[in-house]
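Only a single protein chain was left out; the remaining protein chains are all shown in position.
Chain naming follows the written order as A and B, and within any one chain the residues start at number 1.
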Amino acid sequence: MEELQKEINCVKEKYDNNPDFKVHRFEYFEKKIALIYMKSLCNEAQIKKDIIEPLLLCEKQGKYLLHLLSMPSCQHINASDDVEKLLLQGNALIALSGEIYSVDVRKPTNDQPLDATVEQTVQGAQKGLSEDLTMNMTLVRNRYPSKQLKIEQQTVGTLSKTRIAILYDVDYVQEDVLDEVKKKISGLKADIIQAAGQLHNYMTKEKYRIFPTMMITERPDRLALNLSQGKVVILMNGTPFGLVAPAVFFDFLSSMDDKTLPYWVTRLLILLRYVGLLITIILPSLYIAITSYNPEIVRSQLALTIAGSRAGVPYPSFFEVLFMMFAVELLVESSLRLPKTIGPTATTVGGLILGQAAQQAQLVSSIMIIITAFVAISNFTIPINAMSFAVRCARYPLIVFASFFGIVGVVAGLILLLCHLSDLRSFGKPYLKMYWGTTDKMSKVRESRKE
Amino acid sequence: MKRACFIFLLCELLFLCTILAGCAFRDIDKRFFVVAMGIDKSNDEKRPYDVTLKLAIPSPEIRPGKANFQIISEKADSIPEAVRVMKSKVDKEFDFGHCRMVVFDEKTIRKNQGFTINWFLRRRDIQGITYLGIGKPSARDVLKARVQSERLPGNALILSFDPTTNTSPYIMTSMLNDFYMRVREDGIDPYLPIIEPIKGSYNISKVALFAKGTLKADLTRDETRILNELMSTDRRGQINVASGGNQLFVNVDDLKSGIQVMLPKGEKPYIDVHLDIKGFIEGSGEKLATDQELKRYEKIAGATISKRVKRVLKTIQKMEADPLGLGLRYQAKMGATEQQTKDWERIYPNMDIRVHTDLKIKGTGTMY
Partner (left out) sequence: MARYYFFIILMNMTLNIILNVPMVLVENRFNGSIMSILLSIPIGSLLAYLFTKGMSRFPKMDLPTILENNLPKYVYKPFLVFLSLMWIASGSFALISFSYLIKTYIMPEASLELISGLFVFVYIYGAVRQTASLLYKAEITMVIAFPVVLFIIFKAMRSDLFNYVHIVRMIHFTWELPNYSSVAAATYLFIGYINLAIFNRYIDSKKALRWFWTVPILGTGILLSSFFVPIGFFGINAIGDIILPWLMSADSLRMQFGFIERTVFLLIFFYVLMTFLFGMVTWHIGLELLKGAVQSMKKKTWGRSFLLIVGILTIIFQLQVNHREFSSIVKYWFNFRFPVEVLLVIMVYLFSLRRQNV
């Protein structure tokens, strides 16, 4: 006991200057009672309700102790416990007749589910995750009420001590993936981890990475679905996003709407996304290749139209393309960070005025304006944002290849991209590979559990 | 440090782009598209080839009749030489990738066709599907003609020769690769359509036939049509079958021609032509109310068609031309060595021609 007392004194000295460190002393049962907690982390109303009020109602010390210990979060502290850590996690310590008890009175932060804004669906669930880990676990549990769902909690980040939870279905989970996830988390070397994407960055070996190998999602329904597919879900306190591993290329082009819409509608939408993906990757480079190397590929009509509209443009085609791509990227980037009220103005100024004027001033050809718009719009059809960003990056090497080697360069660039993608592994699973029919099998209801 | 390096490299790459792109990089507006070529025979002995190029002048807006083009020509001792000299007359590089029409005049193509078209075949950018034709009075006149409906320079001719846009049975289409095959193979002879510019348009309704490597003669308009039908292309039209006092027009829906070289033992070899025509009546001077009447007309019309076809084939046979590839059919039966080629040359001029027509009138349109 003396050890504990010493430690409390030590903590007290350490934090004495901090205004939010509270040591509250009073006397009752003719004994000294001390209540120690961090004001900024704790819910004082709860302290009053759970700790002080019962004290006044209890006439004997034994009854009060019984009450304290009956609270689910209360704990009798042994010497070995790290008092400081408990305090920083939002516990209140009660020192009573030489014994110390801790009660969890943490003040919840942002525990309301937020609206799904990043990954919207038309007719699916409209609420996403919250910023509170406990709440998020509740949300997932609600959607996946299985006794097989296992949750393991730990913290990451030597300074931030961010609490994370690893969720998986014990029966369906792919053991090799789970082992690798755990291995990677335990091997993490980072001070501050505050967002899901950051955790993803630390968990992948490759430093120079374009494509996401873990799914970042804010939708609890996607998490529940992925749990049933045997994937591992990582939730993190303080961010409304969860990570899913493994994730392959095709996952990033699937939307939760695909499950709610009729079969043929879904197929059409999926096809649309893949066509959009192709267009957004190759169209700018194809324009360079066709206008500057091989105009004989297209029909005479189109070739002459392009030649006519380019007649007044003083710069070579790749400048034209880079210029317009740059304008669009700026537009996207600026409207991302702007407050919602100014957003539309930026779009109008950038999109309408700049595009129109650039064409009239003969800085770019009118065909290029069409291509720019086409590329930008088809980029937005990719449902997962991480992939959409990756694709935006991937088209620039292709532009370089096209300006050096023309149409052969475009094909070569696509091949290199294909090589890169098929060589990626997401936690041991091939990233790009033809899965004949296995996705259907996955989404089917499995009556019997895995043997 | 590393990141700075990377950004520096990226800038370097972009910079390199601008420099290196010089080698094969030529923007579309720095190219002169040759949309048609004409080869005439000049009077100059030393420089027999008079080459004309039709260059498209692209404009941002496309309207009918507003097709701008430029015509330049040069005399030289060969086609490549002429093209090379002509480069000094224009401000941009020639691009033959969209040259879909090559017009010759009669004198150039009369002899040595294989040599004349060699340049076109050897150049990779001239397409194998380039259309060939003979220009009358000269190739240059054909190229110079301004067509009223033309939206893009040189497009009118291409559209006329394309069987999907123009199904007129009077237009025979000859393509570069096919022409070459006909020149090189024994047992099939090339042909070329004749293009005559008229005011605001072209008239393409005749065909010139080659035999034994030389230009023989033209077929008349009607003969051209029948030959075209025998070639079993997709081109369809009406057949005018005058029978008795009645003018009957049959709109052909479907025409299948089967041509065979028959070599019966101990008999004179003959050419067997079988025509299968299905069609509707488009015009008739009489009312055709009953089935019997239709059947009667089918028979009469069939006989008329057979007679006509036979006459045309006889004309072609007299020229010793073989655009239908009868010699190939003979070789397919007998073998493809030199001996067979000689045999064929001997027997072809005296062969009988038997034509049988199966005409099926499916209906009479909206009226009896």
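Just so it is clear, a residue touches a chain if its C-beta (ideal position, glycine included) is under 8 Å from a C-beta of that chain, and two chains touch if they have at least 3 such contacts.
Owing to the predicted nature of the structure, the values given are computational and were not obtained by experimental measurement.
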item: Candidate in contact with the missing chain, chosen from B:Asp186, B:Asp222, B:Glu293 or B:Asp343; value: B:Asp186
item: Options A:Tyr172, A:Phe389 or A:Phe405, residue touching the unrepresented chain; value: A:Phe405
item: Selected from A:Asp50, A:Asp104, A:Glu180 or A:Glu296 as touching the chain missing from the view; value: A:Glu296
item: Subunit A residues touching the omitted chain (full complex); value: 293-294, 296-299, 405-409, 411-412, 415-416, 418-419, 422-423, 430, 432-434
item: Chain not shown, touching residues in subunit B; value: 23-24, 26, 124-125, 127-129, 162, 164, 175, 177-178, 180-181, 184-186, 188, 233-234, 325, 328-329, 331-332, 335-336
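Note that in this section only the chains that are shown with their structure count from here on.
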item: Interfacial residue positions of subunit A with respect to subunit B in the complex; value: 290-296, 300-301, 303-311, 313, 316-319, 322, 366, 400, 403-404, 406
item: Residue numbers on subunit B that touch subunit A, as the complex places them; value: 13-14, 17-18, 20-21, 24-29, 31, 33, 35, 56, 58-62, 95, 97-98, 100, 125, 127, 151-152, 155, 158
